[in-house]
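Every protein chain except one is present and positioned as in the full complex.
Every chain is named by a letter (A and B) in the order it is written, and numbering of its residues begins at 1.
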Amino acid sequence: MRDGDRVVDRVVEMLKEPVRIDPVLDRRVMAELAQVPAPRRTTGIVALTGWLVRKRTIAVSPLGGLAAAAGIALAVLAGRAWVFPTAHHEPALTTTAAVSPGADTRAIQFVVLAPRASSVTLVGDFNDWDETATPMSRAVGNGLWSVTVPLAPGRYRYSFLVDGNRWEPDPEAPRALGDDFGRPNSVVTVGGS
Amino acid sequence: MRRGLGLSLIIAAGLAGGSRAPAAAQEPRLAGRLPDPVRVQVDALLDSARAAGLPTEPLVDRALEGASKRADGVRIVTAVRRLAGELGAARDALGLESSPAEVTAGASALRAGARAGDLHRLRVLRARQSVTVAAAVLADLVAVGVPPDTAAAAVIALARSADDATYLAFRRNVERDVALGASPVAALGVRLTATGGATAEYPGPRKP
Partner (left out) sequence: MGIEGVTESADATLVRRVLAGDTEAYAGLVARYRDRLGRYAVRMLGNQADAEEALQETFIRGYRSLGRCTEPERFGAWLFGILVNRCRTAGAQRARRDRTVIADEAAMARAAVWDESDRHAWRETIRWALGRLAPAHREAFLLKHVEELSYEEMVGLTGASVPALKMRVLRAREELCRLLQEVERA
């Protein structure tokens, strides 16, 4: 065995020695967790996987900035289905895009953190971009707004309208590419059979 | 391009003609949402798209989005026209037998930066299977930061063997890796290898 290998072996031997971290870390972690929403399993009937919090969108989201400062995590969205439909639907001219609950729809929940907003509405392809159609409700005691919408399988662009005049994309969702009107949108894909 | 000229003629007629505009079918959802001159132009675009066999739902949505965001008429018409062009290009690349969902997803892929040739290859490689999910995943990969050429190459590499569920799992995994701090291209490469998709068609990211 070469000298070099012996040296490296001794290095490795020392590096493998256990390290002791001050157990006070446990209390610090648990204390911080008290301010974090409880995680929920994101498998189940409706959702196949949850949205992931993307590091860069946390930094740039104006709504999330407040949350970060307060040490409150952005809400993890539950209830998102991800499988794109294999059933094709041929939209007729007279069909409205607004979806009413039917056999083929999934309940999709949209959540956003906006503690200083006085109103938040969900606007997108599924409600004909009508800003009066889907107002969101604020949970008591915190800045979380949410609404659950029945959606037929498909892919929808959407955005949040805050206080009637400010468009905010969903910090938890992928961006729609190429925004035509100067304000970016998000995309949600709903599974089908 | 023939299609573009056709649209221009219709729009010109609409603008010039006022009450003599061709009686295009009117999309009821635009009523009250768009100023009349804008609405006429958009209806004309919808009419032309319909005549060409393209899905109109995405176009209506785009116009309504513009209305909701109080965009000016020119911008709305431009956006609708641009999307109509992408739908047409997607349908050209994917073939006349393509379903509305495939064409719409193809248009998203083109908007993301894929080339018509990429869509065509997807169609060829997937034979009888739908390309909707493959094209949608391409757009989604670009949305998390994968360069368009690389995303297209990856999706094409999977085209022969992957079913829709595999494509979606692949996309979820890449998104998850990126969220945990991996670079998009690295995450793509790792997940592609894991899916067994690394082939001669995708030896790795293309150099710009």
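Operating definition for what follows: a residue touches a chain if its C-beta (ideal position, glycine included) is under 8 Å from a C-beta of that chain, and two chains touch if they have at least 3 such contacts.
These numbers were taken from a predicted model, which means no experiment stands behind them.
Contact with the hidden chain only, please: which chain B residues?
Contact residues on chain B toward the absent chain are 176-177, 180-183, 186-187, 189-190, 193-194.
Spell out the interface residues on chain A facing the chain that's missing from view.
Touching the missing chain: residues 3-4, 7-8, 11-12, 14-16, 18-23, 25-26, 28-30, 32-34, 36-42, 49-50, 52-53, 73, 76.
Quick note on the criterion: only the chains that are shown with their structure count from here on.
Determine the centre-to-centre distance between chain A and chain B, using the mean Cα coordinates as centres, and give it in whole Å.
So the centre of chain A lies 23 Å away from the centre of chain B.
Which stretch or stretches of chain A touch chain B in the complex?
For this pair, the touching residues of chain A are 48-49, 52-55, 82-86, 88-91, 93-94, 96-97, 123, 125, 128-131, 154-155, 157, 161, 167, 174-178, 180-183, 185, 187, 189.
Show me the residue ranges of chain B that touch chain A in the complex, using the header's touch definition.
Contacts found on chain B: 25, 27-29, 50, 55-57, 60-62, 64-69, 71, 75, 78-79, 82-83, 99-102, 104-105, 108, 111-112, 130, 132-133, 136, 139-140, 142-144, 164-165, 168, 172, 175-176, 178-181.
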